[in-house]
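I have placed the structure first, in the form of structure tokens, so that the comments after it can refer back to it.
Taken from a larger complex, these chains appear in their original positions, while the remainder are omitted.
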Amino acid sequence: MIPLRDKYQAVPELLVDRWFNTPEPVTLAGLRGKVIVIEAFQMLCPGCVSHGLPQAIAIRETFPREEVEVIGIHTVFEHHAAMTPVSLEAFLHEYGIGFPVAVDRPGDGDIPETMKALGLRGTPSLVVLDRRGFMRINLFGRPSDMLVAAEIARLVFERGPTAGQVATAEPAHGASSPCLPEGCKTS
Amino acid sequence: MIPLRDKYQAVPELLVDRWFNTPEPVTLAGLRGKVIVIEAFQMLCPGCVSHGLPQAIAIRETFPREEVEVIGIHTVFEHHAAMTPVSLEAFLHEYGIGFPVAVDRPGDGDIPETMKALGLRGTPSLVVLDRRGFMRINLFGRPSDMLVAAEIARLVFERGPTAGQVATAEPAHGASSPCLPEGCKTS
Amino acid sequence: MIPLRDKYQAVPELLVDRWFNTPEPVTLAGLRGKVIVIEAFQMLCPGCVSHGLPQAIAIRETFPREEVEVIGIHTVFEHHAAMTPVSLEAFLHEYGIGFPVAVDRPGDGDIPETMKALGLRGTPSLVVLDRRGFMRINLFGRPSDMLVAAEIARLVFERGPTAGQVATAEPAHGASSPCLPEGCKTS
């Protein structure tokens, strides 16, 4: 499997303007005790559409809901006028995305607040929190289903406070242009 | 190859509000003498993103520009507020679509004007006009690259006024729900 | 994840005529303590070539060798004259399969001995033994990478004798004809 980080990263609560696919807002605190998978995406990011979101759907279909919760977060850091909540709502409908999706709160610059707080490098990013809420996986780009499932399962079967570490593989490297085949990077 | 229609269909000029990827508006009359491939799509139609638009790009890369011209038309018939020209512009940029793309003119109902005039059944639709401007191919859904290239080449190599016919295969059948794996159908 | 069997299945030692890709024969006893993944295949089974063997390669690349060992077994139950060890050796070379591969010992009828002993239903079959050597997973057909990795990881992180159960999902159902898209079934 992939190398682990040498320490856990605490994660602040999500800063969200709006939710889709859920009757009431989701909070990380409310999901404590489960492994939490956060798919950060932009609706006009090709790598999110072809890889990140289908992978999030597959994670949700493979792992039981009592153990693993999947949520999405729309972290728009470019083309802000093109990816409004109105467009996102139609996108979620057409692509059949049924898990809760948050709209990340706009920040001072281009990068929205939660994206900044989690230290994401671009989209798609797959973030996984362990049962205590520590960020243990933060993968940018197109990690394989095999790798992602193995890492999530590692957290599912983790028992008690272990001297674990955090995965931080970067399967694909971006460049100056924001959107490449592997994903869209912040500059 | 696919069955042919028994008569040619004349096609009116495109009714367009705006063009992208071209310094000045494109007209069918201006392209007369070439085979014209028209890819009708919606930016939030999954079958357009995964099949129709990549196929249009491949057509443009395979056939010489002196013989075959590829243009796109954004025929929004659902989620109108979600697929505005602002969103379309960002979409074209992120998906690397370099051929001219028209914004179909909104009509009285949901169906825009050019989509109505061409008699399209949904998106993606691949329409091909022969060198004299007659519609000879009108395919809804996900026709194979093999089939599409064979049919376009047939029109490229057609010499003089022949007793040709028009293909009207429907590789995939839609249902009541607008967007299915094969594409989005008008109701 | 997939449902579990209600009891463990002990597995006899592999009955093998010959090994490839290993200087000396591999035994299940010699691998005790590790999770053992056994990919049962036939070189002329389309589902093995397109799905089972690439999946076995991905398993080997994802999980560390100290935890998970991958071996193949060529369980020929049809076209015996067409899939001899001479042909298999060239096949392994051309397809770049680097893990140890056993030739299952021919039995009285068409089904070879190890295939019979493990109760396999056809090819490809993915069998996984836990650290104590019990068969816990026996999947015929084309299970997803996501599912397979989650199940293997479950066994990797299993600690001590647990009241675990054995997965026995059948992602695809065969018919009378031996080789279908999902795999080749014994009759």
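The letters A, B and C name the chains in turn, as written, and every chain counts its residues from 1.
The rule is short, and it goes like this: contacts are C-beta pairs under 8 Å (C-beta built on N, C-alpha and C of every residue); 3 or more make two chains touch, one makes a residue touch a chain.
Because the structure is predicted, anything quoted here is derived from the model rather than measured.
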Which copy number describes the whole complex, given 3 displayed chains of the same sequence? 4
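As a working rule, only the chains that are shown with their structure count from here on.
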Graph class of chain-chain contacts, one of line, ring, star, complete, other: line
Mean-CA-position distance for subunit B and subunit A (Å): 35
When the centre of a chain is set as the mean of its C-alpha atoms, what distance in Å lies between subunit A and subunit C? 34
Give, as an integer number of Å, the spacing between the C-alpha centres of subunit C and subunit B. 48
Could you list which residues of subunit C touch at least two other chains? none
Subunit A-touching residues of subunit C, taken from the complex the two chains share: 1, 55, 58-59, 61-64, 144-150, 152-154, 156-159
Considering only the defined contacts, which subunit B positions touch subunit A in the complex? 44-46, 49-50, 78-79, 81-84, 86-87, 89-91, 93-95, 179, 184
